[in-house]
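Since the structure comes first, as structure tokens, the remarks are kept for the end.
Every protein chain but one is kept in place in this view of the complex.
What follows is chain A.
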Amino acid sequence: SVELDVFVGNTTIMDKEVYQLWLNGYTVNDAVKVRIDGGIMEECEASVEVLLSDTMDQYRTFQMCERLLHHPTKLANQLLFQIPPDRQAMLIERYYAFDDAFAREVLGKKLSKGTKKDLDDVSAKTNITLKSCRRQFDNFKRVFKVVEELKGPLVENIRQHFLLPDQLARDYAAVVFFANNRFETGKKKLQYLTFQDFALCAGQLINNWTLGAVDNMMEDMDVDLDKEFLQDLKELKILITDKDLLDQHKSLVCTALRGKTNVFTEMEANFKNLSRGLVNIAAKLINAKDVRDFFIDLVEKFIEPCRSDRWTSIDVNLYLTHYTNSAHILDTFKHHSVWTRYMGVIKSCILRMYHE
């Protein structure tokens, strides 16, 4: 029996397909099966032994590389493996790539040992191997740990320290942001939302509601929401507490929308409720507890009522646009910049979260 079998190239040979199988947490034998099913044997006149030997070799190589992949910047500096730059980029990108389904499960949870222990449930639920879940979880945690303490723009920090492509860096930013603010995403009512829905919202929040959004030279970074802004949001309460203002606001919106939507009556009837909902969310955001419930609040206070009235996305868009703009016309309303900053994000989030 072959007791020892190694193949080492001066330029490290890595097969993308095998790499993916490894990342997906397949055992060597399973990976060989997958490769055989892929028809590679016929294609390359290879035997099972050859495939097995190749797969083992590659798995070993990946295992040896893994420790470098934990610090992607080291990969370019290390001497052990000679890997062309495009391959390095591929290795890193794929290593850090994650399944949306997995991320969705972990999103907003504390990246702690406790969560890691529960990964087998996640694995069972998502049909992603436990091994792969662990890798993805560890990646989240690693990225989180590194950027937690860093100043400057979150996405850029991730991109630089982990050499990730832009989109992936944004997704990680979302994960980090959610983990840091512990947004509640697991409630039943939120189940219909995908990771990408949340990632977009996170992007909006990071870009508009954090300290870095105002001034990225600030000491603090943009993992945390801008406290001052949250404080200012309380001022918006006037929109619902002042009866005149509320009526005025309603009539402006109704005037603008009349004839432009099929759900006009429902809108008109619901205006005050909806407005109260949105403004109350704003006013409460100063409490960390309510920040966590941000998304559930959006759903309960706005999305669900609209949906039960069968608004289309276009209706929602139309409504929110006029709702936002009309406020600026109100005589006694002074908080224009805070309103814009608030509603811009709210509108984007709701539009994304509004699945018809």
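One rule holds in what follows: a contact is a pair of C-beta atoms (placed from the backbone, for glycine too) under 8 Å apart; a residue touches a chain by one contact, two chains touch by 3 or more; residues count from 1.
Going forward, contacts and distances are computed from a predicted model.
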{"item": "Identity of the absent chain, which is to be given by its UniProt protein name, from \"C2 domain-containing protein 5\", \"phosphatidylinositol N-acetylglucosaminyltransferase\", \"GPI transamidase component PIG-T-like isoform X1\" or \"Mitochondrial intermembrane space import and assembly protein 40\"", "value": "\"C2 domain-containing protein 5\""}
{"item": "Residue among A:94, A:161 or A:182 touching the omitted chain", "value": "A:161"}
{"item": "Absent chain, residues of chain A that touch it", "value": "1-13, 44-47, 49-51, 53-54, 56-57, 60-61, 63-64, 73-74, 76-82, 84-85, 88-89, 160-161, 163"}
